[in-house]
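Structure provided below as structure tokens; questions to follow.
A single protein chain has been removed from this complex, and every other one stays in its place.
Chain nomenclature is as follows: A, B and C, assigned in order of appearance, with residue numbering initiated at 1 for each chain independently.
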Amino acid sequence: MNDSKINLLEAPFELSYKYKRSSGPVMSKFFEGLSQMKIFGTKSKAQKVFAPAAEYDPDTREALTEIVEVGPGGTIESWSWVNSPRSHHLLKTPFAFALIKLDGADTAMLHMVSDCNESDLSIGKKVLPVWTENPTEAITDINYFILES
Amino acid sequence: MKKVAVVGYAQHKILPNAGALNEVELIMPVVHKVFNDLGISQDDIGFTCSGSCDYLQGAAFAFVEGLSAIQTSPPIKESHVEMDAAWALYESMLKIKMGDADTALIYGFGKSSPGNLDSIISLQMDPYYISPLWPDRVSLAALQAQILLHQKIITHDEMMATVIEARNNAANNPNALLTDQVSEDLYQADSLISSPLRGFDCPPISDGASAMVIASEDKAFEFTDNPIWIEGIDHSIESSNLGSRDLTTSPTIQNAITNLNLKNINFDVAELHTQFSHEVPFLRKLLNLTNVPTNLSGGPLVGNVMMCAGLDAIGKTFQSLVSDQSDHGIAHASSGPCLQHNMVVHLERHK
Amino acid sequence: MSDDQAPKDYKESFIHLEYQYTAGSATTTFLNQVKEGRLVGQACPKCKAVYVPPRGSCPRCGIATSIEVPLTDKGCVESFTVVHIPIPGNPIVPPYVCAMIRLDEADISFLHLVQDNEIDQIRIGMRVQAAWKPKDEWTHSLENIKWFAPIDEPDVDVSTLRFKPS
Partner (left out) sequence: MIQAGVIGVGQTNYDSKRRDVSMAGLVREAIDKAMLAADIEWDAVDAVVLGKAPDMFEGVIMPELYLADAIGAVGKPVLRVHTAGSVGGSTAVIAASHVCSGQFKTVLTVTFEKQSESNATWALSPRYPYSPHINAGAGGYFAPFIREYIRRYEPPEHIGWKVAAKDRQNALKNPLAHLQIPGIDEKMVSETPMLWEPLRYLESCPSSDGACAMVITSEDRVGSRNVAWIRGMAVRSEGTLSAGRDEVNPQGGIDCAKDIYQQAGIQNPRTEIDCAEIYVPFSWYEPMWLENLGFCDLGEGWKLTDEGVTAMDGSLPVNMSGGVLSSNPIGASGMIRFGEAALQVMGLAEDHQVEDAKISMGHAYGGAAQFFAMWIVSSTKD
């Protein structure tokens, strides 16, 4: 009605909450592995290996339970360079989000690649994980991946 | 099964920050507009369905607030999808086909300005494996763009041409948010947000709302001489496991082409829910639309109201068929990262 | 610390999002008046129902509430509950009375606190009036009203309060 006449009330607010995630049997094994610097995938009846360990095969819809070790190295399937990390990004220096197919896996994992220049990156490049010194059984137990020298 | 037609559509002018307007104040004008255009009221509506997302505003039950814009006395048959309102249209169509209603009001609304859309949309991802890494919506889209470029399915030039064309088309869309022309030089000079995507390749943060009325074949002509028939509508979803998807193609779009028998239809117009420039040439090739005028409204690149832009693609296609007196239109709505969930709608004007 | 030593059967995932809240024109108009110690509702131009606080619409009719209606800060308790448990994020110490307050001339109620020396004297239909904070503490919030306090007037039969469109 009189939008232009009034000074709108505005104020910031936050939604902050610590969610308590239960990982279930399959993802728990994956996270335990990470804390020991191992990467686990799951293998379907048709021998397809999903890494990180998927709970369900999207195509056959079967529940996946067979755990297999993959990686730790992998190949970049795609990447996107973030030259100016934004406030919510975990890395504060330039990095890439990447889809990384770990050695021995048939599917890619989303993670980050850092300690390199954008021009060093291309699809097909080999990468290795950089592990955190303080594992918490989380996806962030891998800090990021680096290019294999 | 009863045939269903789109009979009316209205869109709020897309705003960069609709702070002055709460949900009710955004929704009410478009609902009134579509009612007034048709000379009807809520009393003529058999089913009402909306699409919205609580997290955009940061308040649980945003849709409940929105419902206050609608006449609900006497109580109405009503539902809500936490999806783009294109899926509210889908649900409404089922209600008409089953005979539970002859008419439906669909509305969608979204305000992306209050929050940080990039970080909010990270929460669409797997909460155990992916969202703790806070991948933003632009970086996720860029992963698909990178592969498409690498495989030469699309080119940088096509992305640039898409942006330039979108801005040109926006000149004809009074509701568009971005109408400034973009030259090749300006595009090339724009910085990369998440490579290979530049700022111009991404949609603007947008606030807005839209409303649509659909009717059964028994009722459509009571409302308009120009009903546009939903000749076909199909949607399906792809895997949540981004790393297991083949991002160079779209099985769900292929599903729609088959299920709707689109191969031999000569479309006059297309509106695609393509939020990023690379998605336009990608989908045009998949849908065989390279010679079909696409996103004459400018599409999401010139105004992208979350939870509404899919419905808008259908609404804009409807408007084109009405105003151009053309026969076949195709509209697309999408949800999720890298076009995970796709809907294709074939609209037809009967001679 | 002892919590940290116990093995956790869950993993913490911290989500932090920042928003800018904007009140919208109906709410801004209302709260600007509240800051001045006034309660101003909005009436539906069609059915004349008076809404306070106004949201800018009459959901009965689906139209904008364009008419401003100054209201008193007196009303009655339409219903209430005595809250005995602490609620996360709510600093008020139980027990306290949370009531549906129906202001005179308004056609909907809103939740606010009712304070009386004797909690068990609070009843449906009881007449109440706003107890305002000192003027220098007024902000854009209904918290300018500390609570509603009983006043010495005869109880209202709440069954007569039901809105009937004119």
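Keep this in mind: contacts are C-beta pairs under 8 Å (C-beta built on N, C-alpha and C of every residue); 3 or more make two chains touch, one makes a residue touch a chain.
Every value quoted in this text rests on a predicted model; they were computed, and no experiment measured them.
Taking every chain of the complex into account, the chain not shown here touches A, B, C.
The residue from B:Gln11, B:Thr103, B:Gln124 or B:Ser277 that touches the chain not shown here is B:Gln124. In the complete assembly, the contact with the undisplayed chain comes from C:Val158, out of C:Val40, C:Val69 or C:Val158. Residues touching the missing chain, restricted to chain B, are 1, 48, 53-55, 58-61, 63-65, 67-68, 70, 72-83, 87, 90-91, 93-95, 97-100, 120-121, 123-128, 131, 234-241, 251-252, 255, 335-337, 340-341 (touch as defined at the top).
Of the residues in chain C, those that touch the hidden partner chain are 9-10, 13, 15, 21, 23, 27, 31, 44, 47, 49-51, 55, 58-60, 78-85, 87-92, 98-100, 107-108, 111-113, 124, 140-143, 158-159, 162-165.
Remark: the residues of chain A touching the chain excluded from display are 9, 11-13, 15, 17, 19-25, 27, 54-59, 61, 63.
Definition applied: only the chains that are shown with their structure count from here on.
Centre-to-centre spacing of chain A and chain C amounts to 45 Å, using the average Cα coordinate of each chain. Chain B has its Cα centroid 29 Å from the Cα centroid of chain A.
A straight line joining the Cα centres of chain B and chain C is 38 Å long.
For chain A, residues touching at least two other chains, in rising order: 3, 8, 10, 13, 15, 19, 21, 23, 138. Contact with two or more other chains is made by residues 19-21, 58, 116, 119, 127-128, 132 of chain B. Residue ranges of chain A in contact with chain B, taken from their complex: 3, 8, 10, 13, 15, 19, 21, 23, 27, 50, 52, 54, 58-59, 77-83, 86-90, 97-101, 106-112, 118, 123, 138-140. Within the complex formed with chain C, the residues of chain A that make contact are 1-3, 6-23, 31, 136-138. Residues 11, 13, 15, 17-27, 55-57, 59-64 of chain C are the ones touching chain B in the complex.
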